[in-house]
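Of the protein chains in this complex, all but one are displayed in their positions.
We call the chains A, B and C, going by the order they appear; numbering starts again at 1 in every chain.
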Amino acid sequence: MPITPEQQADIDDQRAQSASTRRVVAPGMEQHLYTAHQVLDHGFVRVIDYMGDDAAITQAARVSYGKGTKAVQNDEGLIRYLMRHWHSTPFEMCEIKLHVKLPVFVARQWIRHRTANVNEYSARYSILDREFYIPATEHLNKQSVINNQGRGDALSEADSHRVLEILKADSARAYDNYETMIEDDANGGIALARELARMNLPANIYTQWYWKVDLHNLFHFLRLRADAHAQYEIRVYADEICKLVADWVPYAYKAFEDYRLGGAQLSQPAVDALRKMLKGEEVTAEDVGMSAREWREFMEVIG
Amino acid sequence: MPITPEQQADIDDQRAQSASTRRVVAPGMEQHLYTAHQVLDHGFVRVIDYMGDDAAITQAARVSYGKGTKAVQNDEGLIRYLMRHWHSTPFEMCEIKLHVKLPVFVARQWIRHRTANVNEYSARYSILDREFYIPATEHLNKQSVINNQGRGDALSEADSHRVLEILKADSARAYDNYETMIEDDANGGIALARELARMNLPANIYTQWYWKVDLHNLFHFLRLRADAHAQYEIRVYADEICKLVADWVPYAYKAFEDYRLGGAQLSQPAVDALRKMLKGEEVTAEDVGMSAREWREFMEVIG
Amino acid sequence: MPITPEQQADIDDQRAQSASTRRVVAPGMEQHLYTAHQVLDHGFVRVIDYMGDDAAITQAARVSYGKGTKAVQNDEGLIRYLMRHWHSTPFEMCEIKLHVKLPVFVARQWIRHRTANVNEYSARYSILDREFYIPATEHLNKQSVINNQGRGDALSEADSHRVLEILKADSARAYDNYETMIEDDANGGIALARELARMNLPANIYTQWYWKVDLHNLFHFLRLRADAHAQYEIRVYADEICKLVADWVPYAYKAFEDYRLGGAQLSQPAVDALRKMLKGEEVTAEDVGMSAREWREFMEVIG
Partner (left out) sequence: MPITPEQQADIDDQRAQSASTRRVVAPGMEQHLYTAHQVLDHGFVRVIDYMGDDAAITQAARVSYGKGTKAVQNDEGLIRYLMRHWHSTPFEMCEIKLHVKLPVFVARQWIRHRTANVNEYSARYSILDREFYIPATEHLNKQSVINNQGRGDALSEADSHRVLEILKADSARAYDNYETMIEDDANGGIALARELARMNLPANIYTQWYWKVDLHNLFHFLRLRADAHAQYEIRVYADEICKLVADWVPYAYKAFEDYRLGGAQLSQPAVDALRKMLKGEEVTAEDVGMSAREWREFMEVIG
């Protein structure tokens, strides 16, 4: 269980409180505040704070005086225009702060997105909990034979079983030894410095952090991590965050979905090929100077 | 006047509205929301939005579950500790969004602080107002003969008068010609593209922008720009923002004041010199390998 | 003339020197080093230093031990793959440092690209030269009636003449007064602090800076600023830099040209429309939920 009863009580208490503010309020986001949305077996995402809404994007784009007084339709049109033409600065005017619990190997991918603010639980100071990510059987796959960094066929039942046994046994042993190393001498432990003892812990242990990011950079993160090529274990976090963002800034999220998540980036040779095709001409990869791989990716786009 | 009656009515309208939120509210900041604090002759700073408060800093530092449940004294002690030891990430968990109106030459200094989000009024799209910074007489000074980038003695009354006449006349003429260039042909103008016409405008014309920044980077900005060596025309903006921050996050601001704005950075040779002095020894610049300039700066620190 | 004979002699002297290094050398870039490529009437771009070449990109992508020992064809294929799939970090492993002289209104657009290092000539310390950008007649256009931030038809000859007279006269007068203000009292000047006097100078005066950026962020800059929608006066700088980059990292530049500068970003509705069209179906904007503007932009892509 990712949330203890005490923590849940704490969250419920926070959710029960409310105060009056002159700031812009996004009703769709208020409902999510503090709620821990479960991800994987012990992880979660919860919104701690946010700044701005759809109108804050257009307000900044107009450097206007008001909260965004133009008609709603205009706001949506402007947001779509900004997204389509890569005018990113107005999207930076919204900000979100999340509390995330996630396995260390996921955290290591996540942190590569540098334009964000992070405070991670420190295993130099504090003791990590005995919580490890153990995949569900249906997410155990063989190494892909096509894609060097992807997953291929499902494992056999026997092999799945072997993997789970390994992960569980090694996690348990590593944690037992971690405990022995940090335990006080008085209790038969070694009282080893925590900053040293942690090195025995495997990458499927859970950590947690506060992560704060602006909407533009969040979209960049989501485009890469909610993508079908992203590793499943980070994609589920991105998917969960997508739902939150859709409730927070619905126009911006829809534009993001249409122009970034969906849609396609075509190369100049691909555009050339397309124009010929639409005129009814036959085109080959050679005609437009595309490699076999590029051509295959192009074919996937045009269905 | 920086604010027209219509704009003031708009601001008053915004200030009159309030909504309920589950987010952290900083009462000291709520009172400032939207209010335009005048700076220089036509400029202003006003808070559009903010995220977090003092407790949000310690909450992130603790990666805790609550809004910051420890005793108040602990919060202040922790904030001072974080500031003293350059633990900057918890301060990044607070964010502020300002609407600033400022002369272009001030904007050019300001924008050098890169870790912030900015949307500036675009003179490619829109027409700039006829508003120029004309210094008050008491802020007209000669070039310093000591410091290459500072101000020295006050100008004579006659010279002050000459400067003001130049600035006013050149601003007026430049703007008249700007208007002529962008005015429609039908009205005797040239209908020149705005992106071209703007090049005729001098650096004391006012622009405006939305500027969003986290508290750590804001402190960095304030340390450099609220400093006595900063140019007066940007320092007055920094000073105004300091007051806002003091009301928003009082513990953090006090720590900033004690450890960054005030206080001093001593070099290793300066520390060596100090230790000898405290033992009652005579020390010279040569003894500790300091240049005349370093020694002078050191003497200023120790009074 | 942007370069004085003394400066040219200095540049020639630098170009004549060479030293031995163990670092990667990009022969195509060595030929450009220090040479000032003229841009606009008084501006220039010159390469001061660079780090890396095409092989450095693939080396980082492989975190390999060698300088890039794989066959050349592999390098190009890998670079194109990285570009196509937005794997940006390997491109960040190349770096370039430029010395640029440019009008202030261009510098103000340029500086909005934040992920770069900049040292600008300081008019607080130093005196700016009497050099102003005066557009060539063929670059004087009316405000576009279609695009709020673009240029439309050419001006009449008479109007062009009026604009040039205004720009020249106002620049000259502003600079004369700037000189008077900073000139020593002994010479009839006012000896006003330089940081104040500069505010009288219009945005077409030239400034200069050192600008250092990694290849990924440079490509981002070039995509936006070498675009047909960018203002002409910054586009000519971007175009000049494109030529330098093409000689420096030819594979990466070609991939950038094919996938970023050229090519197109299609929305999900546009992809849907395209698939139908390729099947020979009739499609309208309404069918796929595109606005008139989106449809027009889509039609431009597919020719």
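Here, a residue touches a chain if its C-beta (ideal position, glycine included) is under 8 Å from a C-beta of that chain, and two chains touch if they have at least 3 such contacts.
Keep in mind that what you see is a predicted model, and the values were worked out from it rather than measured.
Considering A:Leu196, A:Leu278 or A:Met299, the position touching the chain not shown turns out to be A:Leu196 (whole complex).
Contact with the undisplayed chain is limited, among A:Val25, A:Ile57 or A:Val104, to A:Val104. Chain B meets the missing chain through residues 77, 80-81, 84-86, 89, 112, 224, 229, 257-259, 261-271, 274-275, 277-278, 291, 293-294, 297, 301-303. Although one chain is not drawn, its touching partners on chain A can still be listed: residues 103-105, 108, 111-112, 114-115, 118, 120, 122, 124-125, 133, 135, 140-144, 148-152, 155, 159, 162-163, 166-167, 170, 173-174, 177, 180-182, 190-196, 198-204, 231.
Even with one chain removed from view, chain C keeps its contact list with that chain: residues 7, 10-11, 14-15, 17-25, 30, 33-34, 48-52, 56, 59-61, 63, 65-67, 89-90, 92-93, 95, 97, 99, 117-121, 208-210, 212, 214.
Going forward, only the chains that are shown with their structure count from here on.
In whole angstrom, the spacing between the mean C-alpha positions of chain B and chain C is 29. For this pair, chain A with chain C, the centres built from the Cα atoms lie 33 Å apart. Multi-chain contact residues of chain A (touching two or more other chains): 89.
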